[in-house]
Structures are given as structure tokens and as C-alpha cells.
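Shown here: the complex without one of its protein chains, the others still in place.
First chain written, first letter: the chains are A and B, and each begins at residue 1.
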Amino acid sequence: MNELIFQERIDSERKIEPKDWMPDDYRKHLIRQISQHAHSEVIGMQPEGNWISRAPSLRAKMILLAKVQDEAGHGLYLYSACETLGISREELVNQLHQEKAKYSSIFNYPTLSWADMGAIGWLVDGAAIVNQVSLQRTSYGPYSRGMIKICKEESFHQRQGYEIMAEMAKGTSEQKEMAQDALNRFWWPSIMMFGPHDADSPRTGNAMKWKIKRQTNDELRQSFIDKTVHQAEIIGLTIPDPELKWNEERGHYDFGEMNWDEFWNVVNGNGPCNKQRLDHHKKAHEEGRWVREAAKSYAQKQLKK
Amino acid sequence: MTDNSTIWEVFIQSKNGLAHKHAGNVHADDKEMALQNARDLYTRRNEGSCIWVVKSEHIVSSESEDGEAFFDPSNDKMYRHPTFYSMPDGSKHI
Partner (left out) sequence: MDLLKYTLRIADSSIILGQRLSSWCSKGPTLEEDIALSNLSLDLFGQANALLEYASELDGTKSADDFAFKRNEREFYNLQLTEQLNGHFGDTIVRHFFFSVYSFLFYSKLSNSKDETLAAIAAKSLKEIKYHLTHSKSWVVRLGDGTEESNKRIQKSLNNLWQFTGEFFEMDEIDQKMYKEGIGVNNSSLKSEWDKIVNTTLKQSNLIRPKDGYMQSGSKNGMHTEHLGHLLSEMQFLPRAYPDAKW
């Protein structure tokens, strides 16, 4: 009975709110998806944080710092949305540390040059935007509202990255080489952000039925590629895919096959920075324990006064 | 001691004369921290002139408009936050 009412609600585009009845699987699916989204924002602070101290101008430094700060904020919005489903922040952090929860694989790649800041802003944030715009219409209320807020703030992130790439591409020959190199390293991981092909993605069925997801992996990936090819052409950089070609019949770009071995390796923990990212997060968490305990202890003392 | 902080709901008055609007929530241990965290998280783009913070556990919620059968009637609070339920000391995995 509840299932019918629930599905009717979903079908009529009404939002599901925290206190509403929901199938256990819907709740579990959301916890997994929202928490992984949150973890991604937080872990994503590391590869970009890596270049804050070395930003080449005051303006670049302030913009990058503001961007990474936004990402922390997005993590917080998402943890909040996730907690409304009945799980605590502590549990979520534990799941991350125990590798029971994942985060977006793109952040397991190292940032090796300043141009990577451009590539990440342009491609990674660009891909995230495609995904997030779609998620604004997700069925779970708190998640949808979080996404709307995030999308409002995200637009400057992609522009920041694209501007860096554009400037470097028309700068000195060393700068142009640096920018092209960053694009070469981040292109494939970026399109892999959209996940496996629809046919290889077992959870897509429920996600679409419950309107958690509004578009499939392949649909979103295609949308991103179509937008980005032209952007690369304008600034004079080459996307490292020899099979990239406009298909007049489909009205979309055809593109080469992704390296699925690499994809699954990185997803399963065998990527260049997996260990480093998690160790960093664990270390910060451990080293901050005495601070958190002090704050709690102080607060408790105030209540007793 | 659990590593969880208290959750506070945040209400922001974006301009003088307007009503406070619910912006979301923050974790904090004391009220000064709650206000500061709310400011840092929700008014980075100058979205506010006045901030209210209230511990989530103090908020009382009305019932869902769909009537008795469809919602979780076990409490009248806003969320399913587990921190609202006090667990016996020493209990684990719950």
C-alpha cells in the first residue's frame, strides 16, 4: 500500500521529504549516492589544495582558495542532506575511512602542474555541472534543494578553469605545452566520471524508476562531450581522442572507447592517489581529534553553569 | 565519547525587513561556534544580514500533509537524525 502511494508520488513529480515513508532500498540508495557525492567534494579539495600555495598571481590564489572553500561547503550541504535519512556524520566518515563508501575516481589522479587547475575547473567541474543540473530535479527533497544551491555556486568554478586554460593556450610556448599536457591527462578520467556504460550499470534501473537519477550515464556523458569539444577548439587545444568526430546523423559527437581496465582499477583502489587521498583525510581527522574533544568538553561545561 | 557534534538549524534574514528563511543546518558544539559556522557556510556570498541558529532537537514539526498513514509518526521532529535518540552508554553498532 505504502509502496503504491510512494511510487505515485514519484511519478507525479512530488518530492519525498525526510519523514515520509520510503522503501528501504530507496533510503539505502540515497545514502550511498549522497554520501559518495559529499565525500567527493571533500576529497576533491586535496588535488586543488595542492596548488594554492603556488598559485602564480594574487588573483589566481584568491580565486582558487574561494573555489576550494566552496567545495568544502558543498560537502557540508550534502552531508546534511544525507543525515536527514538517519545516518550520522561520524558514521559517514567511518565508511569513507573503511573504504565502504567511495568518492569520485577523478580525484585519485595527481595534480602535476598549474595547468591542472585549469583542466580540473574546466573538465571536472564541467562534468560535475552536467550531472548536478540534472540532479536538481531528483526526487528526494533535501538532495534536490542541496543540488540547486550547489549549482548556483558552481558556475564560477568552470569559468575559472576555462579561463586558466585559455590564457595559457595563448601564452608562452611552455604555457601552451603545459595546458595541452594537462588536457591530455585529464580528458579520459573526466569522461569516465559519468560512470560505466548504461548497459554495465546495474543500479540505473531503480535510480531512474525512483527519479533519483533523471538521466542515464551515457546521456550525461554525451551531453558533456558535445559541449566541451567546441570549447577546446576555440582556445586552440586538442582533445586526445583520435576517434572524436561529429556525427551528423546522430546530431552528436562520436568518441573513442574508454579504458575500462583503468576505470575499474582506480574505482577499486588501485589508482595513482587512492592511498594518498585517504591517508590524508584520516590523518587530518586523527590530528583534529583533540580539538573536537576540547570543543565538546567546553560546551558541556557551559551547559552545567 | 562520540565524535558527533550537535546539529543546529540555520535561519537567515537576507535583507532588513524580510523574514528569516531556513537555509539548512550546521554542526557545532556551542552557540558561538554555531553562529560562526553558519556565517561561514551560508553567507560567503553576502547572503545575510542576520542569522538565527536553533538546536534541531528544539524544533517541533507538524505532521505531513498526507495524513496519518503515510509518514513516520514515531516523533514530531524535523528529521530522522540519529542524534535525537539517546542510546544507552556502552551500546554499539546502533
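In this section, contacts are C-beta pairs under 8 Å (C-beta built on N, C-alpha and C of every residue); 3 or more make two chains touch, one makes a residue touch a chain.
Keep in mind that what you see is a predicted model, and the values were worked out from it rather than measured.
Visitor: So one chain is hidden, and I want to know which residue out of A:I5, A:A66, A:L112 or A:L244 touches that hidden chain in the complete assembly.
Guide: Looking across A:I5, A:A66, A:L112 or A:L244, the contact with the absent chain belongs to A:A66.
Visitor: Please identify, in ascending order, the residues of chain B that touch the omitted chain?
Guide: 5, 26-30, 32-33, 36-37, 40-41, 44
Visitor: List the chain A residues touching the unshown chain?
Guide: Where chain A meets the chain not shown: residues 42, 45-46, 49, 52-62, 65-66, 68-69, 72-73, 75-76, 79, 114, 164, 167-168, 171-172, 174-175, 280-281, 284, 287-295, 297-298, 301.
Throughout what follows, only the chains that are shown with their structure count from here on.
Visitor: From the C-alpha centre of chain A to that of chain B, how far is it in Å?
Guide: That gives a centre separation of 25 Å.
Visitor: For chain B, which residues are in contact with chain A within the complex?
Guide: 1-7, 24-27, 29-30, 33, 41, 44-45, 61, 64, 66, 69-72, 78-83
Visitor: Within the complex, which stretch of chain A touches chain B?
Guide: Contact set of chain A toward chain B: 1-2, 5, 17-21, 69-70, 73, 76-77, 80, 83-90, 93, 146, 149, 153, 289, 292-293, 295-296, 298-299, 302.
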